[in-house]
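Yeah, one chain of the complex is gone here, protein chain that is, but the others are all in their spots.
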Amino acid sequence: MQARVHISLKPGVLDPQGQAVESALKRLGFNGVASVRQGKVIDLDLKATDKAAAKAEVTKMCESLLANTVMESYAIEILG
Amino acid sequence: MQARVHISLKPGVLDPQGQAVESALKRLGFNGVASVRQGKVIDLDLKATDKAAAKAEVTKMCESLLANTVMESYAIEILG
Amino acid sequence: MSAQSRPNDLMGLSPAEYDLACSIMGRAPNRAELGIFAVMWSEHCSYKSTRRWLKTLPTSAPWVLQGPGENAGAIDIGDGLACVFKIESHNHPSFIEPYQGAATGVGGIMRDVFTMGARPIANLNALRFGAPDNPKTRHLIAGVVAGIGGYGNCMGVPTVGGEVNFDPSYNGNILVNAMTVGIARTDRIFKAGAGGVGLPVMYVGAKTGRDGIHGATMASAEFGEDAQVQRPTVQVGDPFTQKLLLEACLELMATDAIIAIQDMGAAGLTSSSVEMAAKGGVGIEIDLDRVPQRETGMTAYEIMLSESQERMLMVLKPGREDAARRIFAKWELSAAVIGETTNTGRLVVRQHGQVAAEVPVEPLVDQAPSYDRPRVERPKPAVIAASDVPAPEDLRATLLALLGSPDLCSRRWVWEQYDSMVGADTLAGPGGDAALVRVHGTRKALAMTTDCTPRYVAADPFEGGRQAVAEAWRNLSAVGARPLALTNNLNFGNPERPEIMGELVGALNGMAEASRALDFPVISGNVSLYNETSGTAILPTPVIGGVGLVEDYARTVGNGLRREGDALVLLGATQGWLGCSLFQRHATGRTTGAPPPVDLAAERRAGEFVRNRIAAGEISACHDLSDGGLLVALAEMALAGGLGARIEAMDGAIPAQGWWFGEDQGRYLVATSAPDTFMAAAKAAGVPAQKLGQAGGASLTLPGTKPISLTDLRSAHEGWFPAYMAAR
Partner (left out) sequence: MTPVVIVFPGSNCDRDVADGLAAALGRRPQMVWHADSEIPKCDLIVLPGGFSYGDYLRSGAIAAHSPVMEEVKRRAEAGVPVLGICNGFQILTEAGLLPGVLLRNAGLGFVCRWTHLRVERADTVFTAGYTAGQVVRFPVAHHDGNFFTDPATLKRIEGEGQVAFRYCTASGEVAREANPNGSLNNIAGVFNEQRSVLGLMPHPDRAFDRALGGEDGKVLFRTLVEKLAA
């Protein structure tokens, strides 16, 4: 079973990477860019075969390791 | 218009970050993890109002800056 | 004022403090005003528990240009140059988010130094972690080390030294103390006082967001079990922006545009504007609508208390605004005139055309609370005889175990993650007694070190305070530098507990005595209190950051044995002191008894002697004796130089364990090719000296044991850290 975790900075937390990309894009002439935020995506290949169990397990992984919930939020997608 | 770009390492490219996450998860007792790959996600807020135009623009951004196609592939989602 | 009329949330002020704020205001403060009082009167900004004690530290010497009271201290190093330095803690944020907490700590202290007009030339860091077997320790080490490197490396400032200790008392409260050393021209040192009225106040650097609001008050509160839940937004550092800020500020400082400058650190715009006004004896008026913001809808309270990083406040000469704007635009940084100095003596904050806060500056600063908190001194521990600690059965095994222990093993895993060489002036990076960084383009070098032995301070705060200062002084002397001044970071528990206050005052008194006796004044520092988790305090940890000067860097030495046949001489008196020693812990599992006392007069004699002999070129390697005593020092010298040694002499009057592992103070082990003249000189200088043997071979040969190969020593010494971290 495949799971995908999106980790993004919570709103309001400074995102220097996103800012740097935003100004680089603007310098390159992409003037249609209003704002950029950068996050991480973690693709997991799981042995679990049950969707709900997989989701529960990945949630635990996020809480204990993958995200620091002080500044990051996460979203889990079970791709099946 | 919101666009999301997923940037992931091409198959065959070593992913030390993913590997480190994988072994950390295993050490924490998550034995159901078969493999982990880590990628980037870039969320763009665009002024464009047309989906096709937005997609074309973001493709250009990916080719010129956001991805290094020697090692990375990208996927674009226009979220509307 | 009656309890009913006080708001529920006093933002950390005590009821009495709140009432005082009301009487200063002549009315109840609004939310923004209360926030201003709360941060300015927090422990972090007001030093209310320590102010009266800090005043007792010696702070002057002919070479001191700036003592405590500005963003950093400064000393004269000749040729029209000043060395500017300070240490600062970022303990709580680093526990919550180790990477960002440590990174922004490093960013903050560098800002303090370049605010003074100095280009940072080196960083150091003093770290304390919990027990290695605590489940959080690895993760915290990994994050903190990466964060320190991440920020310093990107700024292009070499990280050249520091220390790492482990103790269970830091399990829930690690210490991350960062020190920066910089160089300025003596005639271009910048200060915070905004002298003059009607002058433009300019904001420069990164935009303001809702980062770390109330960080200053958090740094002044104890951690409870719910720390994970209650924490405020973490500050994220942007070292790239700060690199730009550094270059832009130095470029502007080279002109005559700046009258005063103050970084926005703890308590952000509030403390920077209040400090500039108070030091300049003026009022200040700012319009928050003009503050560059990266979020919308921020309240006055939020803007005033935001701890967004990489920002500065400056008072400019009228008419120089455009020149400043041009420089900041070149570096792609925000710059905006947000107000001006006034003759009202008040801080007036406007937003949306209305007065959002108005506070009289002088009483806010001068009437800040200062407490003489009750304190108790702990009884002095008994002195333990060396013979009361069991002798090692196997010297070789004991040495290997000590060298391979978390306390004494190599910190290479840590410092290889720091760029210690950027700038091409690092003459001696991590791994020596003190780091040496060349003053660019000259023959001069600055020596720098951080030191503290918390187990000594815990056993006897006064002796431990003296020892920390003496050890820093000794480390500088050991490379051949003349120690000039120190900065200190007082990391203690909750000062409202009399035994903690007793520790703090004891340590401070000890520090004061030692710095006076060694002519080693205190020019800057920082206090971090409430380092407790659920009522258990950390070991008292007054970290000393010392700086010394070498006139000609050719006349310095390292601690590695390099010359076959050189005689090894032990300087200083050995009694075999095992109380509170690492050997005692190894042998018995505990440290008890009195820590080794420091004889400050003997310390000074030995240090001056060593320095003179190094300058005379008579010493080829030198190492001070500290944790683990003589045998550990000898092994470290052998490993550093890749050359073994044979020891023949041993003092028969001292039990073997005391001789090899005693932590008697004021001692050095040196290698010299002319032992006879050297011994005679030591005698003339009144410094005890004993010839022990000579350098050579690929192992350590000690009386009565099989040779211990350097290969075995090295794998013990280098093995622990990487193996421990790999098990993450």
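When the chains are written out, they are named A, B and C in that same order, and each has its own residue count from 1.
Basically, contacts are C-beta pairs under 8 Å (C-beta built on N, C-alpha and C of every residue); 3 or more make two chains touch, one makes a residue touch a chain.
Computed from a prediction, not measured in an experiment: that's the story for all the values here.
**Student:** If you put the missing chain back into the full complex, which of the shown chains would it touch?
**Tutor:** A, B, C
**Student:** Taking the full complex into account, find the residue in C:Tyr18, C:Phe190, C:Phe462 or C:Tyr553 that is in contact with the omitted chain.
**Tutor:** Selected residue, touching the omitted chain: C:Tyr553.
**Student:** Among C:Tyr18, C:Tyr99 or C:Trp331, which residue is in contact with the omitted chain in the full complex?
**Tutor:** C:Trp331
**Student:** Among C:His92, C:Lys191, C:Lys243 or C:Lys279, which residue is in touch with the absent chain?
**Tutor:** Hidden-chain contact among the options goes to C:Lys243.
**Student:** Please pick, from C:Ala16, C:Met421 or C:Ala698, the residue that touches the omitted chain in the full complex.
**Tutor:** Within the whole complex, the residue contacting the unshown chain is C:Met421.
**Student:** Of C:Val39, C:Ile96, C:Leu140 or C:Met155, which one is in contact with the hidden chain?
**Tutor:** For the chain that is not drawn, the touching residue is C:Met155.
**Student:** Where does chain C touch the missing chain, residue by residue?
**Tutor:** 145-146, 149-150, 153-156, 238-241, 243-244, 247, 331-332, 415-427, 438, 553-554
**Student:** Going by the touch rule given at the top, which residues of chain A touch the chain that is not shown?
**Tutor:** 16-17, 20-21, 24, 27-28, 38
**Student:** Going by the touch rule given at the top, which residues of chain B touch the chain that is not shown?
**Tutor:** Contact residues on chain B toward the absent chain are 12-14, 16-17, 20, 64-66, 68, 70-71.
Quick note on the criterion: only the chains that are shown with their structure count from here on.
**Student:** Could you give the separation in Å between the centres of chain B and chain C, each centre being the mean of its C-alpha atoms?
**Tutor:** That gives a centre separation of 41 Å.
**Student:** Taking each chain's centre as the mean of its CA atoms, how far is chain A from chain C in angstrom?
**Tutor:** Taking the mean C-alpha position of each chain, the two centres sit 36 Å apart.
**Student:** Which of the residues in chain B end up touching chain A in this complex?
**Tutor:** Residue list for chain B touching chain A: 6, 8, 18, 21, 24-25, 28, 30-48, 57, 60-61, 64-66.
**Student:** Quick one: which bits of chain A touch chain C in the complex? Just the residue numbers, please.
**Tutor:** Against chain C, the touching part of chain A is residues 9-10, 12-16, 19-20, 23, 68, 70-71.
**Student:** Under the definition above, what is the set of chain C residues touching chain A in their complex?
**Tutor:** My answer: residues 96-97, 100, 206, 209-211, 231, 233-238, 240-241, 294-295, 308-309, 332.
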